[in-house]
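One protein chain omitted, others in place.
By letter and in written order, the chains are A and B; residue numbering begins at 1 in each of them.
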Amino acid sequence: MIPFNFEYYKPSSIHEAVQLFQRLDTEEKQPIYYSGGTEIISLARINILYTKAIIDIKSIPECNVLHLEKDQLVLGACLPLTEIEESNFYPLLTKTIQEIADRTARNKITIGGNICGQIFYREAILPFLISNSQVVIAGIHGIKTMPIQQVFHQHLHLKKGEFLVQMITEKADLHLPFISIKKRQQWDTGYPLITVTAAKKPSSSFIENSSNQSLTNYERIQIAFSGLNPFPYRSEEIERDLNQQHLSLEQKVDLATSHLPEPILDDFEGSAQYRKFVMKNTLQHVLSTLEVQ
Amino acid sequence: MSLSEGMKHQFYLNVNQEERSVVISPSDILLSVLREQLGLTGSKPGCYNGDCGACTIDINGTPIKSCLMLAIEAIDKNITTIEGLKDTPIQKSFVEHFAFQCGYCTPGFIMNCNALIQKHPNASDEVIEEWLESNICRCTGYKEIEEAVKSVLHSNK
């Protein structure tokens, strides 16, 4: 039960939505965009979130697109996670989001909501971080499409009044060999200790550096994490470590675990030391699995 | 559509194939409206936080936790609550398999199971597990629930 009232708007176009936001903002209504709303409802209930106006963007057509085009996959921000899972255009994404919350909740949680959420795991972003993906963002000045790396640093950097409309992923990246693992404190329920998603991608820089390696066995591992720190991320440094061709698997993992960004989460789900232990095991598992794929 | 703050508005919700009139504010949670305004107390509150599944109802064929939905979001949708199920195979099966004790989680479980059976009449163990881990039962060890669901699914085959 939400202990305060708010106004409710359900615009049917992007333009209408951003206009509304601007107006409500000038009226000091602290408006927020609302998609699945699961997090908004649960944080409002315990007084962690407050607003006088919500703007439900679920009727905006662009936010509901689920479309595999000639060379890209377009996913609207308001798609429930289970709908994306069922279409399964991007198996790595399916695998990753399947581990979020539980199935009934995922009928309501949307991909945009998870990516833009306050609860910091935001695991739905991981597959986009390691693929060629773009985000479509709407604001008062119109719609812009930007590479994810430019706008996602720990969280999606949206300016006031902007909202996420779509995620676009290059088709070539949808079916790379991948692995996605979620490790929890215990068994199959709960937030992650760590979630790791990784994919193996043919390297474009390979041709220039090549000496006598064969083209087929040089593939670059791209990897992103959640749960290790209070934000999801992809780290170039760790990727460099894991892609050191001359090192053994153990050496790669050791090197990578020495480069984990601080501070490592240290909370009731798991201590920082233990998270590192889990990370190390998981990285080993990731590398050995991707190696045979 | 827009609704202003603090004001109550009259709407119709389509619940169990009946048009029901409700007077709601935008911040009213669907679960509360079903229980307190429509007297449909079969959907249970267990957490109001999306964690327990006791409040699960069916919206257009999909199980939804009614504590995670604003009543206003349910306008123009087909809502089915436990009160809307009559003599379904899964209800019978729950009785026959002793799939409940205190019964508090039961409406939520049945709504979820019923949607599962409609959508995946041949659900595999993995699919059953994926769906049913959305609900907590504190009384049983899930064994009887498992047997109840599987007996309906298998009789479909």
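Just so it is clear, contacts are C-beta pairs under 8 Å (C-beta built on N, C-alpha and C of every residue); 3 or more make two chains touch, one makes a residue touch a chain.
Operating definition for what follows: contacts and distances are computed from a predicted model.
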Subject >> Chain not displayed: protein name in its UniProt record ("Xanthine dehydrogenase family protein molybdopterin-binding subunit", "Cytochrome c oxidase subunit 2", "Septum site-determining protein MinD" or "Nitric-oxide reductase") >> reply: "Xanthine dehydrogenase family protein molybdopterin-binding subunit"
Original post:
So which of the visible chains would the left-out chain be touching?
Top reply: A, B
Subject >> Contact partner of the left-out chain, one of B:Asn49, B:Thr62 or B:Asn78 >> reply: B:Asn49
Subject >> Residue ranges of chain B at the interface with the undisplayed chain >> reply: 32, 35-36, 39-52, 54, 81-83, 85-86, 91, 94-96, 98, 100-107, 110, 129, 132-133, 135-146
**OP:** Using the touch rule from the top, list residues of chain A that touch the missing partner.
**Re:** 1-4, 46-47, 185-191, 257, 267-268, 270-271, 273-274, 276-278, 280-281
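What we mean here is this: only the chains that are shown with their structure count from here on.
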Subject >> Rounded Å distance between chain A and chain B, as computed from the means of their C-alpha atoms >> reply: 29
**OP:** In the complex, go through chain B and note every residue touching chain A.
**Re:** 1-6, 25-29, 32, 48-50, 53, 56, 62-65, 67-70, 72-73, 112, 130-131, 133-135
**OP:** Would you pull the chain A residues touching chain B in the complex into a rising list?
**Re:** 1-2, 4-10, 37-38, 41-42, 44-45, 52-54, 56, 58, 82, 98, 101-105, 107-108, 188-189
